[in-house]
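A single protein chain has been omitted; all remaining protein chains appear in their positions.
And now, subunit A:
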Amino acid sequence: MSEAVSALNGQSFVGIVKIEEAGPQGMITLRGDAGAAALQKAARDVAGVDMPGIRGIAAAGDRAIAWMSPDEWLILLPHAQAHEGVATLRTALAGTHHLAENVSDARALFRVTGEPARLREVLAKLAPADLHPDRFGTGEMRRTRLAQVPAAIWLDSAGEARVICFRSVASYVFDLLSVAAAPGSEVGFFDA
């Protein structure tokens, strides 16, 4: 197989937080009936974790499942294993109404790291979502918009956030995040 190249080739920016394009990331979209036992088992077998509840994201090692909508999940796994993951899902779900597709190369993933309050601030400048620590914490997947494009954000830890967007708007999102993280642009809204 040809060598996978991510949207921005690992471009990074350091301001009040650090923005990095995270490189190739395997992603599988899985859709189906949330109540189907076969679907839950197949997802667990591929991702190594149980399917999370509403708006959740459950991770184990380099794999995770994120809740995207009542009938859609995003499975994160190493890029090289995405094809195999889709094949496994399709075999396991033969006869069950479902959709499994490798979307790794249709998306871009960013890692935003830094001081927890600064990190929330950078995201909050761009998204109409309530990112107060009482309302948004680790283990939650928030699909929203960043300025003009849809995106999904979650916190890996207090000091590390991940942002997924469509690959076609990767440079736009990178520029947005970089401007929001420009040195001297601290707001201090989330400072305790």
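Keep in mind that, in the parts below, a contact is a pair of C-beta atoms (placed from the backbone, for glycine too) under 8 Å apart; a residue touches a chain by one contact, two chains touch by 3 or more; residues count from 1.
Criterion: contacts and distances are computed from a predicted model.
S.K.: When you check the chain that is not on display against UniProt, which of "Branched-chain amino acid transport system permease protein", "Transmembrane protein", "ABC transporter ATP-binding protein" or "Sarcosine oxidase subunit delta" does it turn out to be?
M.R.: Missing chain, per its UniProt entry: "Sarcosine oxidase subunit delta".
S.K.: Identify the residue among A:Asp62, A:Glu84, A:Asp130 or A:Asp191 that touches the chain left out of the display.
M.R.: Checking the options A:Asp62, A:Glu84, A:Asp130 or A:Asp191, the one contacting the hidden chain is A:Asp130.
S.K.: Just one of A:Val14, A:Ile54 or A:Ala80 touches the chain that is missing; which is it?
M.R.: Considering all chains, including the one not shown, the answer is A:Ile54.
S.K.: Touching the absent chain in the whole complex: find that residue among A:Pro70, A:Gly95 or A:Pro183.
M.R.: Once the missing chain is taken into account, the touching residue is A:Pro70.
S.K.: Out of A:Arg63, A:Arg120 or A:Arg143, which is the one that touches the chain we can't see?
M.R.: A:Arg143
S.K.: Suppose we count only contacts with the excluded chain; which residues of subunit A make the list?
M.R.: 54-55, 68-70, 72, 128-130, 142-145, 150
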